[in-house]
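Encoded as structure tokens, the structure appears first; notes follow it.
Of the protein chains in this complex, one is absent; all others appear in place.
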Amino acid sequence: MRTDTTARTEPGTATGALLSARDLRVVFPGRRGAPPARAVDGVDLDVGAGEIVALVGESGCGKTTLARSLLGLVRPTSGTVAFDGKPLAYSSGALRSYRKRAQLVLQDPSGSLNPRHTVYDAVAEGLRIHGYAGDERAAVAEALARAGLRPPERFFLRYPHELSGGQRQRVVIAGALVLEPELIVADEPVASLDASVRGEILALLLRLRDELGLSALVVTHDLGLAWNIADRVAVMYLGRVVETGPVESVLTNPRHPYTRALLSVLPESEGAPVVLTGEPPDPSRIPSGCRFHARCQVLASGAAEAVADRCRGEDLPVLPGGGAGAVACHWVKGGGAG
Amino acid sequence: MTSSTTSATPAPEPLEPPPAVPGSVRKPLSAASLARQRRKASAVRFWKQYRTHRAGLYGLAGLVLIALLALAAPLLVGADVQSVTAAPGTALESPSTEFPLGTDQFGRSLLGLLIWGARISLLVGLLAAALSVAIGTLVGIVAGHYGGWFSTVVMRITDWFLVMPALVLAIVLATVMSRSMWTVVLAIGVTSWPTTARLVRAQTIAVESRPYIERATALGGGHRHVMTRHVLPNVMPLVLAQTTLGISTAILTEATLAFLGLGDPTVVSWGGMLQDAREAGAVSSGHWWYLAPPGIAIALVALAFTLCGRAVESVLNPKLGVGR
Partner (left out) sequence: MSLLEVRDLRVTYGSGAAAVPAVRGVDLTLEAGTKLGVAGESGCGKSTLALALLRLLPASARLEGEVLLDGEDVLAMSWGRLRAVRWAGASIVFQGAMHSLNAVHRIGDQIAEPLLVHGRATPAAARARVGELLEHVGLPAARAAAYPHELSGGQRQRVMIAMALACDPRLIVADEPTTALDVMIQAQILRLIEGLVAEQSISLLMISHDLAVLADTCDRLAVMYAGRVVEEGPAREVYEAAAHPYGRALSSAFPRIGDPASRRAPRGLPGDPPDPAALPGGCTFHPRCPVALDACGELDQELREAGAGRRAACVHVGSAS
């Protein structure tokens, strides 16, 4: 189970997950006769109170769509999203009150700020939408200060183009914090930032969790980010979570061949890199059986000969979304990963 | 990326918000005064950039001059300059010291009429352009924002208006409605909005693909919020430029309608003066002083507005690459 060394609140233990998705599916209709794209194809995922979960995968694996459907920005085709135990309603009023409690931080801080709004306006936007009754100015100043922009007054009248990339991302985070949400969904929050700034923004997310008990789902392609801040990681491939568990065990002892490959190509990793060939396949043509079998290095090497038929023909069950480690792989289940 | 310089380098000391020193007695700026400061700053910035466009400055100077003349017309020439019964001169006099541009067939001073006519021409031009741009912006934003079949239907209607010869439609409208200045405004306004609508819709779609729209939605903002707080400010520059450019078209159309006798017969406008000149036979008798001034005035005002419009456009939308 958890190999966590530091003593922390035990998050994500099955009961009382803050956000939980059950058998979530999002299908986009195919254009011009193309088959429909199953962007999210059956995902269970929990985010506990005060927990940081990293959702890792390559572009096109459906992680962004999953994140958006968790926020109610994309309506799932089937399955449920529940927040604080209550399933999400899609009426505009219900969504509005949900969005006060769950916030989105996007990858590109330059794009997610309206160039014609000042920092003050950008941060106050959420307050205005929700008709905040208190002292707007004080709330904005506090959110900016929390996001590390101090003194906040100095930033009020700046426009996004006058700020550096890191400062912009802090403004975006302040805009999310100002509503005092319980959950932040961050889509590649540091991918477009400089290396030196990256660590600062991640440290901010970590600090917010420690100080405010904020939960976070961080969508990323960067395994190092998961190692830096996450408690739990879910590796997604072609619309499904293929491996999940505590960061320490998944990243230091990966079991799914795909996770192993992802880790092996990192520059500093030891051992021979397993460079998967080809592009991640198309969500409109998901292979039968294990969806990874066509690129699977273990299957290709013949090591999984015993379960090869099942890899090609037998679909794998949806992994549970909770805290325990789990892998969707016939070979691992057959004891092959030893 | 050229890693330096050209990209948006944070301005070293921008816009001077007096940094309230933490710990000092807080004198909170209210949201309203913040907004005021911001608006002032952006107006200053706009002017600084506008100043670099020489043609725009000429246009602006011309406009200010004409506007002053039009505003001061009651003092300069008085409303009775229009009066046919109390005309000071005799019919169709040549230019003289008393009547620098001669007189019309009723003996009225043409210079006085020209100044007085500026009032109507400018007013109709402004109102009609404003009406047209307002309709166009509304249609464009709504169509661009909602998309789908609704947008398709709205844009088909727009296309229909776009291919209709606007002048003919305006003539029909001006004919069937009562003959007043407001009819002319309405006729021009409802026929010239489709171009704006198309432009605004395209811009709306571009703006809506930006991540900050998704951020606003994720914050809980509804359609109204997105359209008024995000899309509108971003299409405003386009709309503003479109308005200034539209005014010159509107003034020309107004002149055309008046020339065709569809204007308000009770007021003097430049187009109306041209029509009077034609009726009085100024063309055949070579009375250039009757014909030329209103024509030149129309051309100059249209030119001035166009120059201003171009300058505004290139300041607000530098990406359009409108030359100076």
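All chains are identified by letter, namely A and B, in their written order; residue positions are counted from 1 within each chain.
One rule holds in what follows: a residue touches a chain if its C-beta (ideal position, glycine included) is under 8 Å from a C-beta of that chain, and two chains touch if they have at least 3 such contacts.
Note that the structure is predicted; figures quoted are calculated from it, not measured.
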{"item": "Residue of A:A49, A:A145 or A:V197 in touch with the missing chain, whole complex considered", "value": "A:V197"}
{"item": "Touch with the omitted chain, as defined above, among A:P36, A:P273, A:G313 or A:G334", "value": "A:P273"}
{"item": "Residue, one of A:A54, A:V171 or A:L251, that touches the chain absent here", "value": "A:L251"}
{"item": "Among A:T64, A:Q103, A:T118 or A:Q167, the residue in touch with the chain that has been omitted", "value": "A:Q167"}
{"item": "Residue of A:L18, A:L238 or A:L262 in touch with the missing chain, whole complex considered", "value": "A:L262"}
{"item": "Touching residues (missing chain, whole complex) on chain A", "value": "5-6, 58-59, 164-167, 194-203, 206, 221-224, 227-229, 247-248, 251-252, 261-263, 265-269, 273, 275-277, 279-280"}
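Here is the rule we go by: only the chains that are shown with their structure count from here on.
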{"item": "Whole-Å gap separating chain A and chain B, where each centre is the average of the chain's CA atoms", "value": "49"}
{"item": "List of chain B residues in touch with chain A within their complex", "value": "8, 10-11, 14-15, 17, 19-22, 28-31, 34, 37-38, 41, 210-212, 214-222, 225, 229-230, 233-234"}
{"item": "Residue ranges of chain A touching chain B (in the complex, touch as defined)", "value": "71, 73, 92, 95-97, 99-100, 103-104, 106-108, 111-118, 120, 124-126, 129-130, 136-138, 150-151, 153-154, 156-159, 161-164, 167, 172, 175-176, 179"}
